[in-house]
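What you see is the complex with one protein chain gone and the rest in place.
We just call them A, B and C in the order they show up, numbering each chain from 1.
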Amino acid sequence: MIIVMSPGSPKAQLDRVVSRINSLGLRPHVIEGTERTVVAVIGDERSIEAAGLETLPGVASVMPILAPYKVASREVQKEPTVVRAGSLVIGGTSIAIIAGPCSVESRPQILDTARTIFRAGATGLRGGAFKPRTSPYSFQGLKEHGLELLKEARDNTGLAIVTEVVASEDVSLVSKFADVLQVGARNMQNYRLLEAVGRSHLPVLLKRGPAATLEELLLAAEYILDAGNRQVILCERGIRTFESHTRFTLPLATIPWLHARTHLPVVVDPSHGTGHSSLVTSMSAAAIAAGADGLILEVHPDPKNATSDGGQSLDFSAFENLMDVCRKVAEAVGRSIKNCEMNPVEEIALPGMPR
Amino acid sequence: MIIVMSPGSPKAQLDRVVSRINSLGLRPHVIEGTERTVVAVIGDERSIEAAGLETLPGVASVMPILAPYKVASREVQKEPTVVRAGSLVIGGTSIAIIAGPCSVESRPQILDTARTIFRAGATGLRGGAFKPRTSPYSFQGLKEHGLELLKEARDNTGLAIVTEVVASEDVSLVSKFADVLQVGARNMQNYRLLEAVGRSHLPVLLKRGPAATLEELLLAAEYILDAGNRQVILCERGIRTFESHTRFTLPLATIPWLHARTHLPVVVDPSHGTGHSSLVTSMSAAAIAAGADGLILEVHPDPKNATSDGGQSLDFSAFENLMDVCRKVAEAVGRSIKNCEMNPVEEIALPGMPR
Amino acid sequence: MIIVMSPGSPKAQLDRVVSRINSLGLRPHVIEGTERTVVAVIGDERSIEAAGLETLPGVASVMPILAPYKVASREVQKEPTVVRAGSLVIGGTSIAIIAGPCSVESRPQILDTARTIFRAGATGLRGGAFKPRTSPYSFQGLKEHGLELLKEARDNTGLAIVTEVVASEDVSLVSKFADVLQVGARNMQNYRLLEAVGRSHLPVLLKRGPAATLEELLLAAEYILDAGNRQVILCERGIRTFESHTRFTLPLATIPWLHARTHLPVVVDPSHGTGHSSLVTSMSAAAIAAGADGLILEVHPDPKNATSDGGQSLDFSAFENLMDVCRKVAEAVGRSIKNCEMNPVEEIALPGMPR
Partner (left out) sequence: MIIVMSPGSPKAQLDRVVSRINSLGLRPHVIEGTERTVVAVIGDERSIEAAGLETLPGVASVMPILAPYKVASREVQKEPTVVRAGSLVIGGTSIAIIAGPCSVESRPQILDTARTIFRAGATGLRGGAFKPRTSPYSFQGLKEHGLELLKEARDNTGLAIVTEVVASEDVSLVSKFADVLQVGARNMQNYRLLEAVGRSHLPVLLKRGPAATLEELLLAAEYILDAGNRQVILCERGIRTFESHTRFTLPLATIPWLHARTHLPVVVDPSHGTGHSSLVTSMSAAAIAAGADGLILEVHPDPKNATSDGGQSLDFSAFENLMDVCRKVAEAVGRSIKNCEMNPVEEIALPGMPR
C-alpha cells in the first residue's frame, strides 16, 4: 500500500500516519519526493481497511498494491483449473458449448432443444427453472417441475445440466438435478448464496454482475473458493454502459485479462451480452478468438413464442450455423469444439411439438 | 407498444405480426408512414413478452409505451406515501436524517454515536449487523449481537433502527430488532429477499443498485408492494460510471424524476454516493435542495479506526456541521429538519471510549 | 510515480527498471515488500511517459503520484480565481446566472429573452450563433448575424455575452462580439481551439466533455492557461452513463472536488445536464447547494417552437420561479444572487413577438 501525503502537510501528520501503520503490525517506509512525501507500507495490506487511513489528517490518497483475491490468483495456482461435470469439460484445449432456452417451459420444448444441441456438438444444457425476473409480473419459472424436465433431458442425451439457483435455501433441491449450479449476474454479490454454493459439491458457473469490476468478480469467486469449492467457472455476460443498441456491452478483453490473473476458466454469454439474436453468432466467434473456454447460449425452438428473452434466443438452424462458424474459429486458434454427434439419440414421443 | 417494421418488409410479414398481436388478446392498429410501417398495439402490453415479437421476420424494433410498474406509480396513487417508524417519518414536509456507522462495532461506538446524532436532530439510527462485504476477508458484522446493541441504542434515545437484512432467512430475526429493514444495493434484484421483506410488517428502505435503471428500481419496489407491504422508501446511493474520483457517481436528478412518477418517498445516501467524507456535506445539501425526503449518512466516532467504510464516514463534529448546513437549505426549499435536541439523553456509562 | 514489479520477477529486470529511471534524470528508490517489490520514482514525473515504462519486462503496473496539471492547481495558486466580464462576475461570494436560448433565432427572440432574464437577476446572456449539431440536417446557427443580435441585446441590457466558438479560425470574429468565449463539450479536447482561445484576451467558459475525467478537464484548462489566458471558468454539464431517463447524468460532486484542487471557478449547466425542463429547477438549486459559482441555463420565450434543445429550455415564468428558489438556496449556503432588477430596461419595439 502506498499512502500519499498532501503537499505541505506538517511533520506531525506524517508521524501520526507512521505510528498508525506500526500499530497495525505493518512496516512504514517513508520516501521524501521532490513534491510529495509518500509512505510505502510493507506487509499484508489485505488485513487492514485502507479506507480508514484516508481520513487521517494530511493523507491525500491511499493506493493498494496487492490484488485483494488470493485463492483465485495465478500466483497461488499456476496451472489452469479444468472444471468437469460429466461430459462437460471447461478449461482445457477444447471449447465447451452450453446451450438451451432461457426458461424451461414444457417437456417438448426442453427435450427437443436438448436433442438438437446435442447433435450439433454441445455438451451442456442450460435452462432456467427458478427465474429471477425484473418485473414481478413476468413468468417466474416452472420451479421443481422444470428441474425434473431438465433431468429427463439429461437422461435422454447425456448433456450436463447448468441451471440457476437464486437463493441459498434452494441449493440442496437444485443440486439434486443439476450438474453445474449457475449464480446469475444479479446475485454475483449475494454472499449468502455464494457461501451456500461454496459448500456444495457441484461446480459453479458465476456470472459477472453488470456493474462489477473484474476484481469484484474474482472476490465473489473467492467466497466460493474460500468455502471449499474449487470448481468455479467465471462468466462474462456484459456490462452496463451508455450504449443502448445492445442490451449490455460485451467486453471481450475480460478473457485475456482474467486468464493472466486467475487459473479459473472463463466462458462468455453472447446472448445476454448483446440481447439480439442477430449479433450472437459474430460475438460467439469473437469470444472464441479472444480465448474463451466456452460459450453459454440461448437457443429456443420458437423464439418468438418464448416466455422470456425471445429477442436474444437463436432458433435451431441459427444455432447449427453458429456451431459451424465457431468450430472453424476454434481450430484457427488451436482449439476444438466437439463434432456433430453421429450417434442417434433415442427419439421420445413429444406430443404437441412437431419439428 | 409500437412495433416498427423494417423498410421493404413484405405484406405477409406484416400480416403475421398482426395475427400474432390478435392471438395475444391485444388489438393491432397498422399505420403506413412514408418510410416505415408501424403497428400500434392496443391493450395491456405488460402481460406479454415484447422481446419475442422482435424476432418475428420483418420487425425492426419494438418500443413499449406503458411503464412496467403499477402499484408504485403516481397514476395508481396520487398522494405521496408517508412512511412512519416511531419517531422516524419519511415523506412529509420534514426531512428525515438517518445516521450512524457503517458497521456496529462495539457498545460504546454505537451508543455514543446514537446519542450524538440524536442530539443533533437525527430521527433514525443506521448501523450494519449483517454486512455484505466485497471480500470474504473483510469484517462481516457482529450479527445478532450487533442487533442487540442497536436495540439498546434505540431504548436509550428513541431513534428508529434502520439495519440491513441480506437474506430472506434472516428477516424474522432482524425484524425483532429493527424498525426499518434495509435492502442493500447489491441485493436490489434479490427477488427472494424482496418477497420476504414484502411479507414483513416493517417499512423497507430499498437501495438502488449501482447499475440499475430507475425503472428497474421501481420494479424492485413493485415486488415488495405486490407482496403486500406498502411502506417502501427508495434510496439513491450512486451509480457506476467511468468517474473514478468518487466511489460512485451520485445522480440527484433521480429525485425529481422519481417524485413525478411514484408516490414513494426518496432518500439519498451521500456517503456511499461519493465515498469521501470531504464531499458528503456538499452533496447532502444538494440532495435536500433537489427535493430529497431524507438522508442516510455514515457517522463514526473515530473514522480512521472504523472496521469498514472509514473513508466516507463523518466524525461527530463534521456531522453536526452538516446538520446546520442542511437545516438552512431545507428551510430555503420550504421544508424542515428536526432541531437539535435540548432534552438530555440519560448518560450511560460507556467503558473504554472517552469522548 | 510508483512502479510495481511482478511477483517473482528476476533481479535483472529490477536492475533494468532502475537504470531506466536513472537515465530519465529521475531517482529510483527500491522498496522490497513482503509480496511485491516497488520502485518509488523521485523527481518530476510529469516530464516522462509513464506508459512506456509499463512495457519493461517485469513491470506489473505504474501508478502516477502527481496530478498532471500545474497552473490550474490550488498548489500553485491558493486564492480562488474570480473571472470578470463586465457585469458578469464568476467566482466570488455571489453566484452568477447566465441564461438565454440554445440558439439565437431572431431579433425579438433574443431581445425579449435578454430583457426578461436581466429583470430576473441574470448577469450573463448565453446564445449560440455558431452551433455544433449532431446531425448535418439540423439548424446550424445564424452565424455572424446571430453575433450582431447578441451585441444588440448587450447594448440594450448590459448583460455580458457568453457564446460558443467552434473553431480556431472563428476566434477573432467571435471575440468582436462576445464577452466570454464558450468552448463546448464536444470541443473540450480540440487542442487547436484551446490554444486559440488561450491567446485571446477574453475569459473562456470551458465545458466538460461527456466522457472526460476531471483530470482531463483540468488538463484542457491547462492548455488555455498555458497559452497565457488565466480567465478560465470550468463548467460541469453532465456525463454519459447508462442512465437514459436524462440526456446526461449530472454529477454535482464535481463541484467540491474541483474546488479542493483548482482555483478556477465552477459553473453548472442543468439544462444539458438533464435534458428535460421539468428537472432543471431542482438541479439548479442542488448545484448551488453543492457550491457552484454560477449556472448556465437555457431559457426560450417559446420552447416548443425552439429550433434546438426545446425540450430542456425553460419558458420565462419557469425561469423566474427558478430564480426565486435559487436565491433562497444561495442565501442558505451563505452566498447571494443578484436581486430582481427594478430599473426599467428601455423598451425597444419588437415586431412580431407579443409577450
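As a working rule, contacts are C-beta pairs under 8 Å (C-beta built on N, C-alpha and C of every residue); 3 or more make two chains touch, one makes a residue touch a chain.
Nothing here was measured: the structure is a model prediction, and the numbers come from that model.
Asks: One chain isn't shown here. Among A:L26, A:L111, A:L279 or A:M323, which residue touches it?
Replies: A:L279
Asks: In the complete assembly, which of B:S172, B:S244, B:N321 or B:S336 touches the absent chain?
Replies: Of the candidates B:S172, B:S244, B:N321 or B:S336, B:S244 is in touch with the missing chain.
Asks: Going by the contact rule already stated, which one of A:T34, A:T93 or A:T213 would touch the omitted chain in the full complex?
Replies: Within the whole complex, the residue contacting the unshown chain is A:T213.
Asks: Tell me where the left-out chain touches subunit A, residue by residue.
Replies: On the subunit A side, contact with the omitted chain comes from 211, 213-214, 239, 241-246, 249-253, 255-257, 260, 273-274, 278-279, 282-283, 285-291, 325, 328-329, 331-333.
Asks: Using the document's contact rule, name the residues of subunit C that touch the chain not shown here.
Replies: Given the touch definition above, subunit C has residues 20, 46-47, 49-56, 68-70, 132-139, 166-169, 186-187, 189-192, 209-211, 216, 219, 222-223, 226, 239-240, 276-277, 303-313 touching the missing chain.
Asks: For subunit B, which residues reach the chain that was dropped from this view?
Replies: These residues of subunit B touch the chain that is not shown: 2, 4, 7, 29, 31-36, 38, 40, 42-44, 63, 65-66, 75, 240-242, 244.
Throughout what follows, only the chains that are shown with their structure count from here on.
Asks: Can you give the whole-Å distance between the Cα centres of subunit B and subunit C?
Replies: That pair's centroid distance is 31 Å.
Asks: What's the distance between the Cα centroids of subunit A and subunit C, rounded to whole Å?
Replies: 40
Asks: Touching at least two other chains at once: which residues of subunit B meet that condition?
Replies: 211, 239
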